[in-house]
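All protein chains but one are shown at their positions in the complex.
Presenting chain A:
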C-alpha cells in the first residue's frame, strides 16, 4: 500500500458564491410537519453525498450551474419539508420535540469551481478534500434561520461536474437523499418528475400488540439509546476513509447459496479483517447492520424520511476455526440470518417501543457499522444532461451513529458487472493499515479508488 506524504496542495476548490434557492411556487403557509420516531432517533447525525459526473462536451463556465439552479427550484416544489425550517413547538400532547414549519425559506446553494478534471481529482484526493465539495453548516444558535439542506455544485475547469448534497439526518436517510438527487436529475433531463416523494407517517400501531420475545432489533435499540457518552477508545486514533471497488465478491467467496447478496459477503469480509486488525484472536468484532426497511413496512421507495434500522449481528457460536474462509462463511451466514429475520412485526415492535418510551438518539458505540445502499442503482441512469455520465458516488454519515468504524456499500457506476460494489471504509488509522494489508481482503482483488493520506508523525 502506498503511503503518500501529506503534501500541502493549493486549494483546488474555489468558492464562487452562496445563495438560497427557493421553490418556484409559494407553499401553503404555516403547515407543520412532524417527524417519525425513526427521524427523532437520528437527530445528531448528518449525511454528505458527492456525485461525480464526467462529460465529453466543453461548456461555458457557469452554464450548467445556472441550469441546475433553475431545475432545483422546480424540484423543490415537491419538497416543502426540505425548504422549511426546524421549530420546537409544544402542542399539548407532544413534548418539546422538533417539527418542520413549512415557511418557504429554501435551501442554501453554494457554487464553486475546481481545477483539473474529475478523473484527476478523484485519483488524488482524500476524505478531507473530497468533503470540500460538500458544503455543510452546523446548526446555528437560532435554528429557525438554519437551512437543513445544502447543495454545492462544483464545475471542473477542464471538464466534469460534482454535486454535493448534505443534510441533517433528522429529515432524511441516505436512501431518500439519493432519491432527491434522482428526482432532481430526472426533472432536469426530462422536465418530468418520475418518482415524486411521498410524505406520510409510518404504519400505525397494530391492534394485536404481540411482543416478540426474542426481538434482537429492539434489544439493540434499548441498549444503544441509553448510551450517552461515546466509549473512550473511539476518540484516540484518527479516523481515515478509503474507497475500494470490489469487482465480483460473489465469485471470490465461492458462494452459490441462494439469496446471499454482495453486501452480506462484503460486510462479513470486513468484519473478519477488522477483527484481526483489532487483535482479537478468537473473537469477532461487534458489528451493526444498517438496513432499509421501506419494503418490509410496505412503503414505497420514494417515502421521504428515515426508514433504516440498525441491527446488531449476534454470533450464536463461539469462534473455533483458524481457517479464515470458513470464518468468513460463518459470519456471512449470521449476517444473512439477521437480514432474513427482519420482518414487519419485528420492526413494528421497535416503532411502538420508540413511540412510547424513547427520547434519546441512537448511538452505535464502537461497533463496526455496515450500511447497505447497494440497491440504490437503477436500470435508468441518473443523468442531468445527455452527455453527463455519472462516474462515482461517495457517501459519508457523521455523528454518534457512525460507531467505531463504518463500511458503506454502494453500487458501482463503472461497468464492472452487476455484482461489483464500491465500499467506503472508515476506520481508525492503525486498523486501516492492517485491514488493507490483509490477504483475505486482497484475495478479493479490490481496486483502490480513494486513498487516505498518512500523517507524517504517525
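As a convention for this text, contacts are C-beta pairs under 8 Å (C-beta built on N, C-alpha and C of every residue); 3 or more make two chains touch, one makes a residue touch a chain; residues count from 1.
The working rule: contacts and distances are computed from a predicted model.
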Hidden chain of the complex, named as in its UniProt record, picked from "Prolactin receptor", "Pyruvate dehydrogenase E1 component subunit beta", "Mitochondrial inner membrane protease ATP23" or "3-ketoacyl-CoA synthase": "3-ketoacyl-CoA synthase"
Residue among A:70, A:157 or A:283 touching the omitted chain: A:70
Residue ranges of chain A at the interface with the undisplayed chain: 17-22, 24, 26, 29, 69-70, 73, 85, 103-106, 108, 142, 145
